[in-house]
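One protein chain is absent from this view; the other protein chains keep their places.
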Amino acid sequence: MKTTARIAVPIILVLAVSLFFQGHNLPGGGFIGGVLTTTAFVLVYVAYGLDYLEAGVLDREVDPGTGIFEHRSVTAYRRTFVLGLTIVVGSGLAGLLLGGSFLAQDYVILHDVPIYHEVELASALVFDLGVYLVVVGGLLTILSVVGAE
Amino acid sequence: MSPELSVVTTAIALPFVGAAATPLIYRWFGERTGYAAAALALVSFGLLATQLGEYGTVAAPWIPSIGVALRFTVDGWALLFALLASGIGVLVFTYSAAYMHGGHNLQRYYAALLAFMGSILGVALAADLVVVFLFWELTSLASFVLIGHHTTDGESRYAARMAMLVTVGGGLCLLAGLLVLSIAARQALGTASFDLATMLANDEAMRSALRDQGLFVPALVLIAIAAAAKSAQVPLHFWLPNAMVAPTPVSAFLHSATMVKVGVYFVGRLRPLLSGPEWTLLFATLGLVTMTVGALLAVASTDTKELLAYSTASHLGLMVAGFGFGAVAGGEAGAFHLLNHALFKAPLFLVAGILAHEAGSRSLDNMSGLRRELPVTAAIAVVAGLSMAGIPPFNGFYSKELLFEAAYEFGHEAGGLAWLYPAVATVASIFTVLYSLKFLAVFFGERRAPQKTVPRPPTALVVPPAVLALGVLVVSAVPQFAVDLIVQGAVDATARGQPEFSVHFPPEHVTPPLLMSGVAIVGGVAAYPVTDRVARAIETVRDSTVLIRPSGWYDRALSETERAGAHVGPLVHTGVLRTYVVWGLATVSALVLAGYVATSASVPAVDGLGVPLIVALVLLIALLAGFAVPTAPSHVAGVLTLSILGFVLAIFYIVASAPDLALTQLVVETLVLLIFLLVLQRLPEFYADLDRFVVGRDVVLSLVVGVMAFVSTLLVSPDPAADPTELARYYVTEAVPEGGGTNVVNVVLVDFRGFDTMGELVVITIAAVSVLVLVTMRTRGETQ
Amino acid sequence: MSFLVVAPVVVAIAGVVLAFLVSRWPRVQRATSAATGAVYAGTVATAVWRLVLGPDAPGAAAYQLGGHPAPFGITLVLDGLSAFMLVVAAVVGLASITFSVVFVERDNQRVYYHPLFHCLLLGVTGAFLTGDLFNLFVWFEVMLMASYVFVAFYGGARHTAAAVRYLVLNVVGSALMLLGIGGLYAVTGTLNMADMARRLADPAASGIDPAPVVGLSALLLVVFALKAGLVPFQFWVPAAYTTAPLPVTAMLAGVTKKVGVYAIVRLYFTVLAGAAIPVDVLGVAGDSPLSFLAPVLAAMGVASIVVGGLGAVSRDTLEGTFAYSSVGQVGFIVVPVAIAAASTGQLRQIALVAALVYALHHSLAKSLLFLSAAAVSDATGTNRVRDVGGLAGRSPVLAGAFFVGILSLVGLPPLAGFFGKFFVFDVSIRWYATAPGWAPLAVFLSLLAGALLTIVYTTRTWTGCFWGAETPAVEGSVVDGRQLAVLVALAAVVVAVGVGFDPVYRFAETAATAATERGDYVEVVFPDGGGAA
Partner (left out) sequence: MSVALAAVVGGLFAVGTFLLLRRNLVRVVWGIAVITQAANVYLIAMGGVQAPTHDLVPVLEGHGSEVPQTADPVVQALVLTAIVISFGTTALALALSFRAYEENGSIDVAEWGEEG
């Protein structure tokens, strides 16, 4: 199990990130990327237990007695989803401030970029990043807290 | 000449302003606040008196959108009532200043009493249905506070709540009745209107509009209930004697010139509008029954205030009956008796207050012969008491004669059973004489009192009843003066046409009504020696059943309601989830299926499975997995089955050309499985007894819900070959140009319908926060 | 200026984010939270004035999110009806959050109380503004999720049990809602409510068969009835209302309940009323989905009045009484809606006004009463009617505010509740006058009975808790001055609405017109006749 995890986790993480980035054009996106990322973390948790996830990966001494509320990794997750939410709202407002309307998205296509020839930069990616962060933060919070119960 | 709006509104507003300023006034005047309030009442009285003879309607806008205005009519009837209320108000406030000496909560007392008086003035003068209702309800509210003055006394609270329930409950009927009138006005006057003055001016059109719409009798009944509640008519009479727990000045005010007269007043007010055969049948009967029952109960009373309270109900019955008769004399009886009753009942209550204050008792049984110690009080009581009994030449006699006349005329005209009306009126009057004598007996006969010495009452307590007794004497001596001054105006306002009205004494010749009076007086005096036996007989009947005993049915109804109420909660909200789910799902299934049936929505022709075979196969597996879930032997097995269902559905999404969904479903399903397992490992297994009957019932409901979902899907799911919706086409074509992405679903999610996604993220956030809250608050516990 | 349409949503979601961001500093968080509430109220007031009520206001405005034209993007619509509901939400929300700051224990406030509160407000705001059916579902979920957490907030046995029941019922409701929305999408080919109204009014032009709409809309009706707490979907109400923190209960009773009512009115009167569908089942016949709605809603309303009214009579606690009372009162709100559905023309209009005025009154009065109950429990440590007594002597101000609240419930003029009762009775009688029969009569009599029961239970709480001798719990208790300030402000609003009723009436009339004038609604969303359909 631990071996599987050791091999699978990096793969899943890479997959998750690529799914996230390709989401606008191929199946994937912030939500799927986020859930997959969470799955990677969870695999670590299943293989090594919460202690490893929190003490090993995140370098943190675990003390279940103090209450999950002040738990540092939970705090980190919490910050992640708050950050995600902020980005989503911020990107929505940005659309407004840039003369469009609330939640307006736009994209530019950069030509003549080496290797890729053309790269599309969509503001939707920012929005999707917010989605990704909320999902990762939110789900990890749920899992670690439910797991710690 | 027309009345002055500013004068009228000032007269009404002044008591309210005084009520609001009571804390301030009290700070300056302390216990002498009563005098300040009396001064305010006097100003109102004075202002209103200036309007004598200046009859008409004035208005100021309030809610123009629905045609409601602060509209006031000044006429004889309104002024009679308003002047009585403010005039007696002056005396009651004066009396209060002495009587309430050393009492508690005086600020609230005076504020409520002032507001009470203001509301009465409002009811008297208002000529807009909404405004009438406003003041009508304010009188109920003020009386609630006044009756509940001794808030720590359970009996006070009981009586206050009773008065509130009866009068405000009656108010509901009034509101309904007034709305019926406004609906009729829409037809009769051509516009939506709450203008009572205009309605009265167009009474013919109003009546025919009411009859056209079949609303005449409903209007009549609703208003009768309201008036009966307010004016303590049988069977809503019981709150009045209970209301005597209020401080005596309040009782005097409540009974003579204010609260209880409001119903009668309004009956008089609407008499020109609604009178007719139904009116007479309703109000004459109601009034005479109340007159009799009230008199009987008064005879059986053992308490001074109780006796007077029932007597009030009885006299209110007299007025209602008077207005009930269509004859001129009927209206005269109602209007004139309103004045006379106020003049004699207020001093009697004040006398009862003096007795309670000085002799320390309200019991009729342990007081007698007090005339030596309280000669002035006794004199006042005799004057007022004889007037109450209807003994000539006191003023009570005149108005009662008018009632006899009206009743006799009615009997004479209608014949047959209608002769009961004069007969009942006479019988009731016998008992009126009897209880009047019983009351006066406290001053006569052998000296008996709970206290050895009965001190002389302070002047402030004696002057107000004395003034009123003087009023009785004046009206008795020169009744025509009162008639000319105001009663004629009142009679005009409460009758159709312009009846001329004069009072003659001594009567020029013997008439049937005079004979009826004679019978009443002789009967009453003759029965006096056996009062106790009569009283006991009445008591026996009264207490024979809950339904007859005053407030018996009220107590029963209230306690039954409270008992039912105590049961309803636990009965309906058992806490059993299945009950809730059953109700909800059964209702929704029934409604949805009924909806399809109602519109004869047709299922399109079914052609095979309707899906490609591969899809059908996946679906079949999903269905099997679904059915396996309930049969799972353990939690873990069930969760795994559930996951299989989820994964199969992911495959379904693939074959349904939805890769994004499939991916999402896969990972989400994995996570859900994980959370399930995490939670389940800490939950015990649980096996409920499987009751065949319960399972059978559940299966039936499940099938019904399943059919509902099945039919819904079948009815509305589009033909696979059908064109995609405009929305779908747009998204596919515009995904690249507008959203810059080739994954249409993702573009829809982050761009076209980004707002949904935003909400969805908030949901995830809340879910995350929720587990944090659940965990944290457990360690913290309920500290609410 | 059309940005003002989305502004309330933006403020609400910014409130959520801000409340998270400053959560490390409790004092700042409390201040921010209350301030956001005030900004929200200000934004709503500005938006409503500039767009709906003001002299130069267009009367209604739409906002296309992301700049995508309707029906392809999501449209927000601020018209008279949503404006009316938003104002209610703003008043109650501001009162509730301000009260929360001084009432809820500071430690507990730190447990995400503020972000959750603003989520609740956000969900409500989105639901009132959205012009898209699926988006309505999303905001419903936001609103519900926040309320689940609040019901379970004080994690006791009773609280968690209530939350589980509340959650299960509403998750089922959500599934049913998806059924309804998906079905309507399949039938009409759109999710945009204005577009749907347009297509349903002229089904031939869009090539759709509207027959299943009646059954499908019943699914949504049930979901909305569940949110509104109508019998037989009221089961969650008493437990949820008595277990949530009381300021949140004020929100639940004052605002989220009204979301259900709003959604019924919006869906049926704005969207579906134009569909000409012959309806005939079990003696119910007519030619639009409204003829199906009328008897169903009338029955639910009457049942709610009876169950809620009776249930409130003998409850042990103040909040228990008012929770049951809420079930009954929402019956008073939907009965006129049913009457509106059963009639046409002016009566329909005035019946909707009646529902709206009653809803306004109930929101104000009931939140006032729940907050008063909170103040009582805070001061005395108990809410049991039998353990409290003589409060009127202890705190006349609290007593005064409470008195205003119950009198408004009873419907005494000139308070807000009077006009609610006035119009509800009015339309009930007018219904009887236009269509005499046993149904209108039965409805009228149940209104009468419900109003009578209201007097019974309100006087019971008053004479029980505020009069009488001071009980040990009350002796020496002190009511927090800041809490009193909120109560007095709310009571003042209740009085002001009644005394200065004319503008309120005109606002309600605007709202009722907006609800029924389908053409205007479509016009606002599609200013140029829009779209291909």
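As written, the chains take the letters A, B and C, and residue 1 is the first residue of each chain.
Rule of thumb we're sticking to: a contact is a pair of C-beta atoms (placed from the backbone, for glycine too) under 8 Å apart; a residue touches a chain by one contact, two chains touch by 3 or more.
Keep in mind it's a predicted model, so treat the numbers as computed, not measured.
Here is the thing to keep in mind: the chain we left out touches A, B, C in the whole complex. Only one residue in the set C:L191, C:A473 or C:V525 touches the chain that does not appear here, and it is C:L191.
When the whole complex is considered, the residue among B:A335, B:A482 or B:L671 that touches the unshown chain is B:L671. Listed for chain B, the residues touching the missing chain in the whole complex are 569-570, 573-578, 581-582, 585, 603-604, 606-612, 614-616, 619-620, 622-623, 626-627, 629-630, 635, 638-639, 642, 645-646, 649, 652-661, 664-665, 668, 671-672, 675-676, 679-680, 682-684, 686-688, 698-699, 701-703, 705-714, 716-722, 724-725, 727-728, 731-733, 735-736, 740, 742-745, 748-749, 753, 756-757, 760, 763-764, 766-767, 770-771, 774, 778.
Those residues of chain C that touch the chain absent from the view are 134, 138, 141, 145, 148-149, 152, 155-165, 167-168, 171-172, 174-175, 178-179, 181-183, 185-186, 191, 238-239, 242, 315-317, 319-320, 323. The chain not displayed touches chain A at residues 25-27, 31, 109, 120, 138, 142, 145-146, 149.
By definition in this document, only the chains that are shown with their structure count from here on.
Comparing chain pairs A-C and A-B, the larger number of C-beta contacts belongs to A-B. Each chain gets one centre point, the mean of its Cα atoms, and the points for chain B and chain C are 26 Å apart. Averaging C-alpha coordinates per chain places the centre of chain A 62 Å away from that of chain B. Listed for chain C are residues 13, 16, 65-66, 111, each touching two or more other chains.
Of all residues in chain B, those that touch two or more other chains are 751, 754-755, 758, 762, 765, 767, 769, 772, 776. Within the complex, the chain A residues that touch chain C are 69, 82, 85-86, 89, 92-93, 95-96, 100-105.
Note for the complex: chain C touches chain A at residues 3, 6, 9-10, 13-14, 16-17, 20-21, 63-67, 111. Interface residues of chain A facing chain B in the complex, by the touch rule stated above, are 19, 23-32, 35-36, 38-39, 42, 46, 67-69, 74, 77-78, 81-82, 84-85, 88-89, 92, 103, 105-107, 109, 120, 122, 124, 127-128, 130-131, 134-135, 137-139, 141-143, 145-149.
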